[in-house]
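So, chain A:
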Amino acid sequence: MSLWEAPLGGYGMQLLLGLRLTLQVSLCSYTVGLVFGLLGAAAKLSHRRSLRLGAGLYTTLVRALPELLLVLLAFYIGAGLAERLAVFAGLAPQGFSLNPFVVAVVALGFIQGAYITEVLRAAVLAIPRGQHDAARALNLPPLTYLGRIVAPQALTHALGGLGNIWLNATKDASLISVLGIFSDVLKVSSLAAAATKHYVIFYAVAGAAFLIITLISMALLEWLRRRLMPLHVT
Partner candidate 1 sequence: MSISWPFLWHGVLPQLLAAVPMTLTLTLLSALGSALFGVPLALALGSAARWRRWPAQGYSLLMRGTPMLVQIYLIYYGLGSLIPREWMRHSWASPVLRDAFWYGLTALTLNETAYVAVILKVGLDAVDRGQHEAAQALGLSRMITLTRILLPQALAVVFPMLANEFILLLKSTVLVSTITIFDVLGTANTIRFETLRVDEPLLGAAAVYLVLVGLVTLMGLPIERRLRRYR
Partner candidate 2 sequence: MTPEPQPAIEFVSVSKSFGNTPVLNDVTLTIATGERVVVCGPSGAGKSTLIRCINGLEHHQRGTIRVSGETLTGAKHSLRHIRNQVGMVFQSFNLFPHMTALENCSIAPRTVLGIARKDAEARALSLLRRVDLAGLADRYPAHLSGGQQQRVAIARALCMQPRILLLDEPTSALDPEMVQEVLDTIVGLSDSGLTMVCVTHEMGFARRLATRLLFMDEGRIVESGTPADLFDTPQSQRLQRFLGQIRATR
């Protein structure tokens, strides 16, 4: 079958499915990252020294290690540990095995969480001290203060950094192709390229797929930035 008889030599459908998987991994890992990031930032900003140090250890270690290595660690060591822990704690039956998708998403989310922690922390610190004083003077309940005063302002400061981390997340999702068990868009491209010897075309297609994700993301981020502008933050 020649290259042009079916979309991309019959690989068209597989590539689209691979793209879908890549997007799913990106979105889920980013969400997990936000959770880790919020927890981490809260810990780093807390009064308790132990929390600050713990979070500091988290961000320092994760940011010092290559992402690919962290993914491998998660799959070959981390997953096993988590499984045995779950069985030990009675949360899962013997022989329990984590879904690889979950492992990938948590691993990537764990990595992104470290960077999101730093971004959120910087964003909160960028809020002028006077805001806190004004809130106390007005006797605002802490939750209101956090939800209506801190969060919106921090969000505006953090948007750029969070956007960048999202762009990285979509690219880091390609790392799962190395594990061999996922049919993400890069893995499918690699297989197709090796089978047909049309290396340039298939890798270019993979690149184009990621580029499109990037461009759409950038457009959405710009739209988001414009919508938040009227929030007027110092």
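Basis for inclusion: all candidates are chains of the complex that A comes from, given by their letters.
In the analysis below, contacts are C-beta pairs under 8 Å (C-beta built on N, C-alpha and C of every residue); 3 or more make two chains touch, one makes a residue touch a chain; residues count from 1.
Given the structure is predicted, the values throughout are model-derived calculations rather than measurements.
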Fill in: Touching candidate - 1 or 2 - for chain A as found in this complex
1
Worksheet item: Which residues of chain A touch candidate 1 in the complex?
Response: 61, 64-69, 72-73, 76-77, 80-81, 167, 171-172, 174-175, 177-178, 186, 190, 193, 197, 199-200, 203-204, 206-207, 210-211, 214-215
